[in-house]
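Shown below is the structure under consideration.
Yeah, one chain of the complex is gone here, protein chain that is, but the others are all in their spots.
Showing chain A:
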Amino acid sequence: MKGAALRVEHLTKIYPDGTTALRDVSFDVAPGQFVVIIGLSGSGKSTLMRCINRLIEPTSGKIYIDDVDVTALSQAEMRRLRRNIGMIFQQFNLVKRSSVLTNVLCGRLGYLPPAWALFNYFPADEVARALANLQRVGIPEKARTRADQLSGGQQQRVGIARALMQEPRLILADEPVASLDPATSHSVLRYVEELNKKDGITVLCAIHFLSLARRYGTRILALRAGQVVYEGMPADVDERRFKEIYGEDAVEVEIT
């Protein structure tokens, strides 16, 4: 399994109410990179991520994943492509009343015949795969627990296991640790880092804290008001760049 290459060209998204969320965004991601996207709330990070797997339809511009033009795909082709794009969310987005195991198995739905859903049927090898992925994120004993019984960090790990079920080549992580405490943030990000380092999965990860961005990112992309305002190495984001990205009044908060 090899990470996917991502190329975004002149991507623009204007919402029906006239808000311009993304303005002519272009960048390249090489396979296996861990790209951290930083920027204020509302700077377009979430919109960018959702345009890449077309949960949100871009207004104009092109997105290439391994030279496949995502924006030109039909709905059915897009669904097939989504199987290889894992997504992790700030609010975890688990089905709270379902078991952890079912939540993880949901990551595999794109590979299974839809009719099986009517009978809630998953083949034994998929269940085994789900248990293996839960093992990998360190909570195998929680398989039968209801998802809303878990702590935030555990829920996010279920989210990672669900993404792993897709055998993804690209992971979109939309502020995966913004709802977690600092210690848990590190443990969750370490799992994401491991997927990136060990499996070579390309990661696009929105993070608020610069310290976390410097620690985990191999590259940083900064958005401000829907535009890319900085692109470079994590270590190069100094006080001056920080104020460019976050505005003059911003003060960097350390998280260790």
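Convention: a contact is a pair of C-beta atoms (placed from the backbone, for glycine too) under 8 Å apart; a residue touches a chain by one contact, two chains touch by 3 or more; residues count from 1.
Assume contacts and distances are computed from a predicted model.
One chain of this complex is left out of the view, and of "Ferrous iron transport protein A", "Ion-translocating oxidoreductase complex subunit A", "L-lactate dehydrogenase complex protein LldF" or "Phosphonate ABC transporter, permease protein PhnE", the protein name its UniProt record gives is "Phosphonate ABC transporter, permease protein PhnE". One of A:I14, A:L40 or A:L55 touches the chain omitted from the figure, and that residue is A:L55. The hidden chain makes contact, of the residues A:L109, A:A132 or A:A178, with A:L109. Within the full complex, the residue among A:R7, A:R23, A:K62 or A:R83 touching the omitted chain is A:R83. On the side of chain A, touch with the chain left out of the figure occurs at residues 53, 55, 79-83, 85-87, 89, 91-98, 102, 106-112, 114-115, 117-118, 120, 159, 162-163, 165-166.
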